[in-house]
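All protein chains but one are shown in place.
Which chain is which? They are A and B, in the order written, and residues in each are numbered from 1.
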Amino acid sequence: MKVIYAFIRAAFHDSAIYRFEFWGWVLATFIMMYASYSLWAILYRQDPNAFGLDLARMTTYGALGMLLIPILEAAATPQYYIAEKVRQGTLELDLVKPLNFILHMLYRSLGEFCAQLLLVGVPGLAFASLFLGFQPPVSWQAGVGFAASLALGYLIFFGVSMLMGMLSALTLDIRSYSWAYWSLVSFTSGQLVPLWLYPPLLGAIAAALPFKSIFFVPMSIYIGAQEGSMAGALLSQVVWAAGVFVLVHLAWVRVQRRIVIQGG
Amino acid sequence: MSDSLRLYFKFIGIAFRARLEYRSDFLFGVVGVIVLNLTNLALIWVLIARFRSLGSWTYWEIVMLYSMWLLSHSVYAVFFWHLSRLEDDILSGRFDQYLIRPCSPLMQFLGREINYMGVGDVVFAATAFILAYSRLGLRWSAGQWLFFAVALLAGLVIETCIAWMIGALSFWMGRSRAIYAISLRFNILTQNYPLDIFGQWFRLFITGFLPVAFMNYYPLTALLGKQNALGVPWLGFLSPLVALVLLALAAFVWQRGVAIYSSSGS
Partner (left out) sequence: MAIIQAEALSKHFKVPVRQAGRLAAVRNLFSLQYTHRIAVEEVSFTIERGEMVGYVGPNGAGKSTTIKMLTGILVPSAGEVKVAGLVPHRERKRLTHSLGVVFGQKTQLWWDVPVIESLRLLKEIYKVPANIYKTNLELFNDVLDLHHFQNTPVRQLSLGQRMRSDLAAALLHSPDILFLDEPTIGVDVVAKERFRTFIKQLNQERQVTVLLTTHDLSDIEKVCDRLMIIDKGRIIYDGPVSGLKQRIMPYRVLVVDFADGVGSVEIAQAELIARKGQQARFRFNRHQISASELIVELAGKYPIKDISVEEPEIETTIRDIYARSAAGQALGDA
C-alpha cells in the first residue's frame, strides 16, 4: 500500500512541476467536453428521436467520454514507459529491480490515475455539472455498476497497453503510429459516438475489439443505456480482462526471454 | 534575406537526406496518417448516416471542410511541424548553436527537419477533396479556384504562425507544450466540424482570438455560397488578411523572444 502511495505522490509531484501543462490539460478537457455537448445539442435539435434517449443523458455521455480520456490515459502508462525504455536501451534494468515489473507498471499507472482523477477529474466534473448540464448516474445501482465497470475497463486498458508496449520491445517503434492507434481506439470504443448509433458492420467490428469494454460499457452503464443487463455487461468485461491478462502473461514471458538473451 | 532563404534550402536538402536514413519509418508514418484520417471521416460518416446533416452542412460539404483544412495542414506538417518542439531547442541550449553562426537562427531551426508524414495527409486530402467536389456537383470558375489557392496558402500561414508564436512563448515560460495542446484541440475541432454547431463564445474565440476557422470554414462558406456562423458575409474573404496579420505578429514575438533568450539564458 505504501508503494502505491509513493507512486501517487510522485504523480502529483510530476503534475506540479509541469504546472502549465497540467492546467493546459484541464483546459483542453473543458474544451472537448464543451465541443461534445455542442455537437449533441445540435444533432438532437435536428432529430430528437434518433438517440433513443433524452438530450441530458446524451450530453452526459458525451462529456463523460471526454472526461474519461485524461483519467483512463493513466492506464496507458506502460505503453509509453516501455517504448521509452526500449528507445534508451535500458529496459533490462527494470527487469533486475526487485519489484515485479508488471506490478511496478500497475502501481505507477494507479498513481497517475489517482492524480489525474483528482486534478483533472474533479475540475472537469465541476465544469460539466455547472455549464453542460452533466447528470449524475441514473440510479445508485448504475453508480455502483459504473464504478465497477470503470475499474474493469481500466484493467483491460492497462493490459492492452502492456501488450502495445511489449510490441515495441519486440519489433516495431509504436511512436510513429500512436496517433493512428488512438484514433482507432476512440473510434471503436464508443468514446466519441455511442455504439448503438453505429451501422451494423462497424458495430460488429467494435464488438470484436477490447476497446468497447474500456469506454462504451462503463459510459453506457452510467446513463442506464447499456446493451442488455448490467450484470451481462460487467461479465463481458470480466471475460475480456481475463483474456487480455492471459495474453499479457504469455507475451511477457517471451519478451523477458528475448531481452535477457539479446539485450534491450 | 535571399541568402538566408538559399541557406534554408540547403538545410532542407540535408534534412531530407537525413530522413532517407530511416526508410522503414516512412511506410508506417504514411499508413498511420491515412488510418488516422480515415477514422476521422468515418466517425463523421457514422453521424451523418443517422442525421443526414450537421446543421446546414451535408456530409460531402464536411468532407470538403475537412480536406481543405488538411491540405494546408499537410504542408505545415511537412515543413514546419517541429515548431511545436521549438521549446526543446530552447531549453536544451541547442539554440546557442544557431546564435554562434552568421545565419538567421530561424532559418537554421526551420531547416533542421522535414517530415514525410505530411505526404500521407496531402494524398488523402487531395483525394477526399476531389471526391467531395464531384459529389457536390460543383463547377468553380477560374476566379474561384484562384481564391481557393490563396485561401489554402493563407491557411498554411495561419497554422504555421500560430505554432510559431506558441513555440516562441517558451522563450518566456519554459515549456509551452500545454498551450500548444489546447490550440491543437481547437484546430482539430475546426477541421472536423463546421462552426455552426458551437455556441457564440466559441465561434467568436475561433474567429477573433485563435483564428483557425479561417483555415477552412470561412473561405469555404464563401466558395459554397453558405451563410457563415457569425452572419458576417465578408469574413469569408478575410483569410489572407488574417494570415498577414498573424505573420507580422509572429515575427514580432519571435524577435522579442530571441532578445529575451540572450538576457535570461536558460
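To be clear about the criterion, contacts are C-beta pairs under 8 Å (C-beta built on N, C-alpha and C of every residue); 3 or more make two chains touch, one makes a residue touch a chain.
The model shown is predicted, which means the values in this text are computed figures rather than measured ones.
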Absent-chain contact - pick from B:5, B:99, B:232 or B:248: B:99
Residue touching the undisplayed chain, where the options are B:5, B:18, B:49 or B:204: B:18
Of A:7, A:22 or A:240, the residue in touch with the unshown chain: A:22
Hidden partner chain, residues of subunit B it touches: 7, 10-11, 14, 17-18, 21, 93-94, 96-97, 99-103, 262-265
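In this text, only the chains that are shown with their structure count from here on.
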Centre-of-Cα separation between subunit B and subunit A, whole angstrom: 29
Subunit B residues within the subunit A interface of the complex: 25, 28-29, 31-33, 35-36, 39-40, 42-43, 46-47, 49-55, 117, 173-179, 181-182, 185-186, 189, 193, 196-199, 202
Complex interface listing, subunit A residues touching subunit B: 18, 20-25, 27-28, 31-32, 34-35, 38-39, 41-43, 46-47, 50, 172-173, 176-177, 179-180, 183-184, 186-187, 192-193, 197-199, 202
